[in-house]
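Every protein chain of the complex appears in place save one, which is left out.
Entry: chain A
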Amino acid sequence: MKFGIYLPPKAETAKCPVLYWLSGLTCTEQNFITKAGFHQAAAEHGLIVVAPDTSPRGCNIEGEDESWDFGTGAGFYVDATEDPWKTNYRMYSYIKDELPKLINANFPTDPERMSIFGHSMGGHGALILALKNPGKYKSVSAFAPICNPIQCEWGKKALGGYLGSDAYDATQLVKSYPNSHLDILIDQGKDDQFLSAGQLLPDNFIAACTEQKIPVVFRLQQASCFCSP
């Protein structure tokens, strides 16, 4: 598995907190590193940024390259339980355990300070990882996340394919989230085509959070383009 990592100047002399970025559908570990332009901000704040890939590649699983929203480039950050995916498609464990272990062992990280953020499918990944691991991440932010996958087309396809359950749905998870401190920030483009297509469903998530009293600040921005960052 490939990942991209940015080390700020501060990392030369001190341990830095780590920010994990999860990319969306069809992305690789390159998209964020190459296109986002986060480097200056990360340098200023002394943050290490890690951008993993969105799925395992070259697994030779039949059908893995058939669609852009399922299989290669669409890991959905879950541990698949169904064949033929369950051997290779374990993105959830990868992001939760394997990758941090690797990063902490090889780079000057402060293992106590970790946060997670992502876009779209990555936003979904960030939310579920944070919600399923209370206290592990200091903050979670999501850009146009898929908030309620079991209710939208993408989610139904992916989660149906990888899993049998809804254990990886942010909106569902929120409903049973223990009252532990979590700071969630979500940004969503107003004219996002996928918002209007009902793929993202942030309202469901917000309603659930409101009910559960999970602090979220959700910003509807003027952006219309759903470009990968």
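To be clear about the criterion, a contact is a pair of C-beta atoms (placed from the backbone, for glycine too) under 8 Å apart; a residue touches a chain by one contact, two chains touch by 3 or more; residues count from 1.
Going forward, contacts and distances are computed from a predicted model.
This figure omits one chain of the complex; the name its UniProt record holds, of "Translation initiation factor eIF2B subunit alpha", "Fibronectin type III and SPRY domain containing 2", "Mediator of RNA polymerase II transcription subunit 20" or "Prolactin receptor", is "Fibronectin type III and SPRY domain containing 2".
Even with one chain removed from view, chain A keeps its contact list with that chain: residues 45, 139, 181, 183, 190, 206, 209-210, 213-221.
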